[in-house]
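Data block below; observations after.
With one protein chain held back, the other chains of the complex are shown just where they sit.
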Amino acid sequence: RRPKPCSLRQLELTVSELGLGYDSDETVLLRYCSGKCTSHRENYDITMEHMMRTGFRKKGRKDKVSNGPCCRPTAFEKEFSFLDNNSRYHTIQNVSAKNCGC
Amino acid sequence: RRPKPCSLRQLELTVSELGLGYDSDETVLLRYCSGKCTSHRENYDITMEHMMRTGFRKKGRKDKVSNGPCCRPTAFEKEFSFLDNNSRYHTIQNVSAKNCGC
Amino acid sequence: GSPGSLGAGSGPGAQPEWVDCIQASDMCNQNPHCSSRYRVMRQCLVGKEKEAMLDNNRECQAALEVLLVSPLYDCRCKRSMKKELQCLQNYWTIHMGLTEGGGMDDTSPYEPVAPNRHHDAFRLASISSGMLTVAPKGFHCVDAERNCNPCLDAAKACNLNSSCKRQRSAYIATCSKEDPNKGEACSKKRCHKALRLFLDRVPPEFSHRLLFCPCQSVGCAERRRQTIVPDCSYKDKEKPNCLELRKVCRQDSLCRSRLADYLVNCWQSPQTERTCPNQDNHQACLASYARLIGTDMTPNYVDSSFSNWTISPWCTCKGSGNQEEECMNFLRYFTDNTCLRNAIQAFGYGIDNMQNKNESVPGPSATTKMGSDWSTATSEPPFVTIPKYPEPRDGGLAKTRGLPEDHSACLCANVWAVLPGLA
Partner (left out) sequence: GLYFPQSEYVETVYVGQLAGTPILQVHAMLDSDSERPRFYLCGINSLRRPAHSSWFNLDVNTGILSLNKTLEESDFAMLNRHSWPVKKLVLHAMVLPNLTKKSQCIKHSPRVTLDFVNASLPHCAQTDMKELCFSHRDTAIPHIMENRFPGALRQLRRLTRLHVCPNYTISYHVESDTPAPFAVDENTTELVVTAALDREESERYRLLLVCTVRTETLITKVETSLDVFVNDEDDNAPYVNGTDTADIIISFNRTKGGSFGTLFIFDRDLTPIFPIDQTHNRYVGTLLNKDPWIKETFDIKGSFSEMKAALGGIRETVHVYQLVLKRNLYVTENRTLQLDYLVNDITYPGLEGTVSLHFNVTILPVHMRFANITHMFTLTRRASLYAQVGRVCVENCQQFDGFRVTYRLELPDKNASADVQSCYSAISITQAEDEMWGLLYVNDTEALRRPECQDLQYLVVAQEEHTLLEASTQIHIILDAQANKASQGSQQSLSCAENRQRGDCESVRGLGATTGRCQWRQVTEKGISENYSTCSPDLRTCPDSFCDAVESKDSSICPQDCTKKSVIGGHERGLRNGIQAGHGTCYCISEKCFCEKEDVEEVICDD
């Protein structure tokens, strides 16, 4: 099954379910980035994969590196405001992705 | 020991040791990106962390997401040419990082 | 013909589209005779002495008489039109000179709304008799186990619509942002503007649902009360006198216009059987109420009681001196308004499914309930009502004879008749 490429996905959940600690039953459409960035890899990434497996150890290095571009938001929805269950308003920034890229 | 922030590092090794399959004893200064991007995290990342731990499972999702910005090259050294052990020239692109970012 | 009947598109009998007051002002400016008077009129209204100027200054009087037969007299403004404020300012340039002093006789500068074409699914008498709100049919609970909270569902519906969510977050962020350097909780002016933008840009099916969701719990009612972020948009350190608040509102074209529109669409004097103007057009009432939000006269639920809630602007009638009755009468437009109460409850019952949006009725204004005090005032179609009289105290012998020819009486009067021998 061909791995899905990096793309924007969405999930409907309550603010409490975001895991930020806010207690609110308001619902939000959480948009996030998921999927593969395989087609965006460079020679660098192949080299890093090799180095992480054996290369660094041979050179006595313990660096941790990413062996491929990450599927990440390239822009966020600016702000999201909601009323919590104690009738207090909160505004949080950059919690939902607007679009994604590798 | 404070977690080192994402930065450009370098390592001297032969072309063969790059793991790209070339057989050449020429030496190259490999530059790569490593270190923490903790201070670049957003609410999105904290939420993704929570979703990866429990959130997605509760919603029947199996998506894998990155829970923080990655320490990645923001530009590559364009190309690197060398003579392999069979006296043939090769030029390879984007194998070494020029600078890094989260 | 009577003054005000001239002007583009308002010939007798014809029912043309309304001329808005920006077009009317342009038309006047193209006519030297009209534009010169228009300039004079604007001078008359500048500064504190405008009442004296209008009454005694010959030039102002002459200017007003010319403008009364110009398109500026019969022009109106569309709700949420582009350059709405300028249109309203043009309107008041003429009509400021026509209304009396403090009284609430303003006709609405907005295009009148079409009468309600179909009466409500079920007679509203059951509502207007003050029956407790029961779980509304229109707002079925989405999630049966969770206790029913239509206001939470309204927030959900908005949050799941990207435009509504963005607009809602914008006004909440503006209204709940501390203003540390000024030491104030927030900037009320910026908050009001953000609220007006939200209510202008977001369709009523989202905004009205947030404002008028029917509640069966304190939590729901508190969420409904919080919709306009009252700590910033509504409350203040002190409560002004309501007559003072009315005066401040009438000095601002936008507030004055929206208050007039609210009274025209939401206030029905007790004399008639209908509870709302425009043939019980609840939609028009709710829309004009919502458009008051974000002005000096911003109204809100005063507490989080869900069964008998009260709506009021932020003001008091304490300290009214001899004008307490006038002050209470003004406050009742909000706190004791059967039309508004029925409109909100009907919204909760899901009866008003937005079928008659704010279509405007063609032709110059026919409904001026408050009665503009000048000659061509008209009243609504004959108000037919069977007067609601309390039962005579000890059972009268003879009931009143025949239908009262004036079809209505607002006085509550007890009647009973006694045979001459027994008197």
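Structure notes:
Letters are used for the chains, namely A, B and C, taken in the order the chains are written, and counting of residues starts over at 1 for each.
Here is the rule we use: a contact is a pair of C-beta atoms (placed from the backbone, for glycine too) under 8 Å apart; a residue touches a chain by one contact, two chains touch by 3 or more.
Keep in mind that what you see is a predicted model, and the values were worked out from it rather than measured.
Shown chains touched by the undisplayed chain in the intact complex: A, B, C.
Only one of B:7, B:38, B:85 or B:99 touches the absent chain when the whole complex is considered: B:38. Among C:83, C:318 or C:332, only C:318 touches the chain that is left out of the view. Set against the missing chain, the residues A:8, A:28, A:51 or A:71 yield one that touches it, A:71. Counting the whole complex, the residues of subunit A in touch with the unshown chain are 19-23, 36-38, 64, 66-68, 70-71, 90, 93. Touching the omitted chain from subunit B are residues 2, 36, 38-39, 41-43, 45-46, 49-50, 52-53, 64, 66-68, 70. Panel shows subunit C; residues 1-2, 5, 12-13, 54-57, 60-61, 64-65, 68, 97-98, 100-101, 103, 178, 180, 240-241, 243-244, 247, 271, 318-325, 366, 371, 373-382, 387, 398, 400-406, 408-420, 423 of it touch the chain omitted from the view.
Just so it is clear, only the chains that are shown with their structure count from here on.
Taken as a graph of touching chains, this assembly forms an open line, each chain in contact only with its neighbours along the path. The centroid of the Cα atoms in subunit A and the matching centroid in subunit C are 49 Å apart. Residue positions of subunit A with contacts to 2 or more other chains are absent. Those residues of subunit C lying in contact with subunit A across their complex are 146, 149, 152, 155-156, 159-160, 162, 165-166, 168-170, 172-173, 175-177, 219, 222-223, 226, 229. Across the complex, subunit B is touched by residues 9, 11, 13, 17-20, 30, 32-34, 42-44, 46-51, 54-56, 58-59, 61, 63-66, 69-73, 76, 92-97 of subunit A. Subunit A meets subunit C in the complex at residues 12, 25-29, 77-83, 85, 87, 89-91.
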